[in-house]
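Of the protein chains in this complex, one is absent; all others appear in place.
Labels A and B are assigned to the chains in the order they are written; within every chain, residues are numbered from 1.
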Amino acid sequence: MEAEVIVMSTPYIARELKDEYCLIAQKCTSCGVIIYPMKHKICPSCGQIQEERKEFRLNPRGKVVSYTVQYVPGPGAKEFTPPMILVVADLEGGGRISGILTDCAPETVKIGMPVKLELRSLYTVGGLDVYSHKFVPLGE
Amino acid sequence: MQVAVIGCGMTNFGEHYGNSLRGLVEDAYLNAIKSVDKGFDPRDIQAVWYGTLGSSWAGFPISDYTGLSGLPVSRLENACATGSDAFRNACFAVAAGVYDVALVIGAEKMNDEPCQSLWDYQAMEIWNIGRSMPAVFALRATRHMHEFSTTREHLARISVKNHHHGALNPRAHFRFDTTVEKVLKSRMISYPLSLLDCCPMTDGAAAAIVCRSDIAKRYTDSPVHMIGTGLSADTTYGTITDEQLVGFPTTVKASREAYRMAKLEPKDIDVVELHDCFTITELVSYEDLGFCRKGEGGKFVAEGRASLDGEKPVNPSGGLLAKGHPTGATGVAQIVEIFEQLRGQSGKRQVSDASVGLTHNLGVAPEGTVALVSILRRG
Partner (left out) sequence: MYRVVIGKEMGTNVHARALGWHKNYKINVPLIPIASSSETQDDSAPRLAWGISIRRIPCRNPRPSKDVIDHDKEDERQQDSEQLLLPRKTPSRFYASPSIQCSLLTQLFYFQLSTDQGNFLGIVMPGIVGAGLHVPTWRIKTEDISKAWGGQSLPGEISVAGLDEDVFTLAVSAAKDALENSNIEPRDVGMVCINTTSQSKFPLAPRVAFALGLETEARVHDFGLSTRGTTQAMLASLDAVSAGSVRSALVIGVEVPIPKPGSSDELSWGAAAGAVVIGKTALVLAVKGCSSHSSAFVERWAIPGTPFQKETAFSRFGRDMGYVDHVCSSTSSLFNRLALKPEALKLAIFQESGSAERAAKTLGIAPDRILRTQSSRFFGDTGSAALLLGLIESADKVRAGDLLLLASYGIGGSDALCLVAEKPEEMGHALGKLRAFCERKIYVDYPSLLRHRKIIGYGS
């Protein structure tokens, strides 16, 4: 897809800055599930209304639950360097996040592998970097 | 529900650079009218439901293309389940007695203007910027292979089967046979899915005409009755469950709702058109639709149970893999295939003695999934 996809308006980035930079998620006051990203007034899992947003700081360490190695870029991947590894990981203490696994050779990814979240530049829009987190392998 | 399908038509699916969206809708519409056994006067149509993902907007393009100016036209979108949802809502209107006869059209032109809404929707999550649609399904494949003894060969067999059916279908996008080895060796798109594990970007349109069951005899002696429908949407945004990683719980819910409405069970279904946008989707759908237990999808296809001559023929049209996947049209095209199968009009890919058919349409985005199941019975 050659089209320039402007995926994020700047207000969206500004609203989510704290959550994205400091890994602040939300814990449902009723069923306890960890919700990330985006602030939710209603729990997507049990449907209970959240009277207040119960903040939960994500532990950056976790284990891979599923992965894929993407060889053909999707939209927004202008600086794409195939292959790109996408994982779903369970974080210690709660939270199941899907994201990009970087600085890792594709042959070494396995389910159960320990990973850690690090601040990285996700993409650039009009010359401005949008930062959030990517996974990196934790090694031994 | 007392709704019958009395006519169905579709264009060939493929890359129609020489045709426009208008041309595709016209062809599908006219084919649907032509298919009505006892003849059909377009003036009988009282309302239109139009499904497209992003190829046009609002309903008035249909008024323009079909010459049905002035009629109610509702435009629908529900990810890749758009076509089925248009069909479902048309059926509701007829079942409610508001209309006697309604038209359903699904259309998509994916190879012209970029299908902007489809791409934007996926790109919304910044954590996964650059993720493609195959990757979203590949995550399920990896987990399924890890939890059960599913292999890439199982997935390849599904591709082989559906391409074989597609070779028998004159309307299919791809009309070639392939082998397990060729599938495994084809270009890797997103591990473990390779090129032949994925459906193509197709242009096409399909149409169906529905009416009250008690007036169906006016149009045909062999109508096909809509006896059950189910729809379910869920979210994977903010939290993903274990079930959502190895299947689609929405398929389970939607199919149970449809079975209940039709007072049937999975074993009663004779022919299936399910949403095989990727081979893994078909594999987990065997399980989610209740044809086998969770984890046994690989065995199901390896034992030949989903083939044309098997106990539960799946995707005799070639499915999305071979027939093609114009996103808005797919749901309606599945209705077209089941309509023809139940009336014995499917030629070389006819399933013998099919009296009950099921269509399964699935829309998946990173944020969630939506599944729609319809059950039809020979009248």
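Throughout what follows, a contact is a pair of C-beta atoms (placed from the backbone, for glycine too) under 8 Å apart; a residue touches a chain by one contact, two chains touch by 3 or more.
These figures come from a predicted structure and were not determined experimentally.
Note that the undisplayed chain, when the full complex is considered, contacts A. Although one chain is hidden here, its contacts on chain A can still be listed: residues 17-18, 21-22, 78-79, 81, 102-103, 105, 118-122, 124, 127-129, 131, 134, 136, 139.
Just so we're on the same page, only the chains that are shown with their structure count from here on.
Spacing of chain A relative to chain B, judged by their CA centroids, is 31 angstrom. Here chain A touches chain B in the complex through residues 1, 3, 5, 7-8, 20, 26, 33-38, 40, 44-45, 65-77, 80, 83-84, 86, 88, 96-100, 106, 111, 122-123, 130, 132-133, going by the rule given at the top.
Looking at the complex, you find that chain B touches chain A at residues 114, 116, 119-120, 122-135, 138-143, 146, 187-193, 235, 237-241, 245, 366.
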